[in-house]
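Omission of a single protein chain aside, the complex is shown with its protein chains in their original locations.
For chain A:
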Amino acid sequence: MPRWAQLTVLPALNLLAALLVTGFVTWMIGEDPWECLQLLVSGAFGSGEGIGYTLFYTTGFIFTGLAVATAFHAGLFNIGGEGQAYLAGLGVTLVVLAFDHTLPPIVLVPLCILAAMGFGAAWAFIPGWLQAKRGSHIVVTTIMFNFIAYSLMLYLIGHHLIEAGSQNPTTREFGQASWIPAIHQVAAGMGISLPSTPLNLTFVMALLACGLFYLLVWHSRWGFQLRTVGVNESAARYAGINVSKTIILAMCVSGALSGFAAINELLGSTHRMNVSFTNGVGFVGIAVALMGRNHPVGIILSALLFGGLTQGGLELSFEKPVITREMIIFIQGLIILFCGALENLFEPFIAGLFKRKEDK
């Protein structure tokens, strides 16, 4: 099968299959699948506001997708993006709570970004180190670290970071100095009027990160080492590549990238930290990377798909009370199932079609 078909026809078919199953289930619960699909799509892409929200969600997914892809190129399956984003949020919050009334934005925001990257990387470093030096399986350790992160944050927010006198487990609102400007504000500054959405400059960083990722993985020495370790550890040892160092560093970069999801959410949108701010962004990143085949272009496209699903799904659940948030997660699950786990379901069939055409 030609490569272009592998990259277009197969994902399209997988997506279609997921939608068909979803449609069937929607029909079973007594809704019109076609109408629901229209609502979903128009909710995500039908208005400026919808697009803004979609791109806002996309931003987080791009970062966690890149995070998973980085580790994947080193042969590591980092399931811990969620926990790493969580801890990154802690780093951001600590810096903001300490300095948001003393430091100017130009210093504070970069400092927050560094803190997010540092905390995310540190949380990924431990499983990375354990894998490289002690052979503890990264999948197991990163999953455990998600739970540890969640419990830790619950405790810290509930007992130490909670806003005085508040009933909700959230911190106080961050000072304006730490806010990352929203795209509509920036556009307004340039005289363009856009609807007000949480889409912020982190989105630009996400696109930049994709470019950097591409250069780093496919055109730099480090990327070469990373990919060599990922596909053939024996060859890496032969080539004099420090395998454990590469593994640890790959995990740290992965964790740092996950950290940006926290930046997007905390500094770009909510301006305070609550216990559930990550909301599965790390897990969706796994699907995004899988579907995007660990390539930045694929990651952007699949992040957009999942961003659209999140936003369109929310709209849909407003319109159709029968379709709940859980239903949207169910759809996401189906897409992950068909595009990730059953990636090659239709391959023999399609490959057969191409072969027959070739033979003629």
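Throughout what follows, a residue touches a chain if its C-beta (ideal position, glycine included) is under 8 Å from a C-beta of that chain, and two chains touch if they have at least 3 such contacts; residues count from 1.
The rule is short, and it goes like this: contacts and distances are computed from a predicted model.
Of "Phenylalanine--tRNA ligase beta subunit", "Na+/H+ antiporter subunit E", "Peptide/nickel transport system permease protein" or "ABC transporter ATP-binding protein", only "ABC transporter ATP-binding protein" is the UniProt protein name of the chain excluded from the display.
Touch with the chain omitted from the figure is made, among A:Val107, A:Leu154, A:Ala239 or A:Val297, by A:Ala239. Between the chain not shown and the residues A:Val140, A:Leu154 or A:Val231, the one that touches is A:Val231.
Although one chain is not displayed, chain A still touches it through residues 215, 219-221, 224-225, 227-228, 231-232, 234-235, 237-242.
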